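My questions all concern the structure below.
Note that one protein chain is taken out, while the other chains of the complex remain in position.
Chain nomenclature is as follows: A, B and C, assigned in order of appearance, with residue numbering initiated at 1 for each chain independently.
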């Protein structure tokens, strides 16, 4: 699983590529957390456009980042979810905490909900 | 494995699609033989452009068609072989009996050798 | 008991790198049922949860073997059994509750919930110190809608 991080306006976008499972999640988590600690961005967007598989490890990843970043006053949102990844995140009720945007879904800045 | 047959000048071209193994070979063989018996073409070209895998069952298929068609005065050639399928056929010495043409290789009519 | 029309058994080490392989091995075997993309993702996800549980829970103190059996039945029914000889589960009913987890960190406690919501039926048999068997059952309609009842 690959992660690369780019800045987009005031946000840092983390592009995830590959299969997000228990085996791959730790390296993704480390990359994101390292960036968050070093660059203290105000918004982080996880872009799932390249994610080809996700199980409940993806829930843990997003939930964990949500807690960590909230504590650091950084908002989190997730975009470009496949129908499958969206289904898994909805099952966990993540849509109540984080803005979830599906692939092909429009909607300007993706960190709206967390800013409320 | 799919086979569809088209006429091209004086020849019948059999387009093979999929994996050519012991499981799939019988249906391919039947289609070709049925056509050969019904339409008595003078040349048959097996087009391997869509073949994604081939083991020694492919050798048996070509060898078997070669014998059958020779007896019926029909020539046989094979074209659009992947490097892998070509390697397998060469290993069997099929190049001594049948014109073998690799993918991307030019060479007008493909039933030259068998006409000699 | 209905007779399966095809069956494969796999035995894997409890290395996390094998999670991805287990998904491929199961879904490739089920491919003959011509499942939709959604159905195949459901199966891959449920298998991934069960196999991950063997690695992170059952054999948390070392390496062990994971036994997977896939059976295909007429009518698009697929049964995947994932078995370990690990620590076992003290209270299966509690373990299946959403958000229940005995591990902290990034485990969500939603593994069983995912399996349940993505399969038609999930059976769990477990004995402390002996191991756990999870059976996932799902009937796929397949891409050929004409198979629908």
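The rule is simple: a contact is a pair of C-beta atoms (placed from the backbone, for glycine too) under 8 Å apart; a residue touches a chain by one contact, two chains touch by 3 or more.
A quick note: this is a predicted structure, and the numbers were derived from the prediction, not measured.
The complex has one chain that is not drawn here; which of the drawn chains does it touch?
B, C
One chain isn't shown here. Among C:17, C:37, C:90 or C:128, which residue touches it?
C:17
Would you mind spotting which of B:4, B:23 or B:103 touches the chain that isn't drawn?
Within the whole complex, the residue contacting the unshown chain is B:23.
If I consider the whole complex, including the chain that's not displayed, which of B:3, B:16, B:36 or B:61 touches that chain?
B:61
Go through chain B and note every residue touching the omitted chain.
19, 21-23, 25, 29, 53-57, 59-61, 63-64, 83-84, 88, 91-92
Could you please point out the chain C residues that touch the chain left off the display?
6-13, 15, 17-18, 21, 24-25, 28-29, 32
Just so it is clear, only the chains that are shown with their structure count from here on.
If you take the mean of the Cα atoms for each chain, which one ends up farthest from chain C?
That would be chain B.
CA centre of chain A versus CA centre of chain C: separation in Å?
Averaging C-alpha atoms per chain gives centres 26 Å apart.
Any idea how many Å lie between the Cα centroids of chain A and chain B?
52
Chain C: which residues touch two or more other chains?
none
Hunt down the residues of chain B that sit against at least two other chains at once, touch-wise.
none
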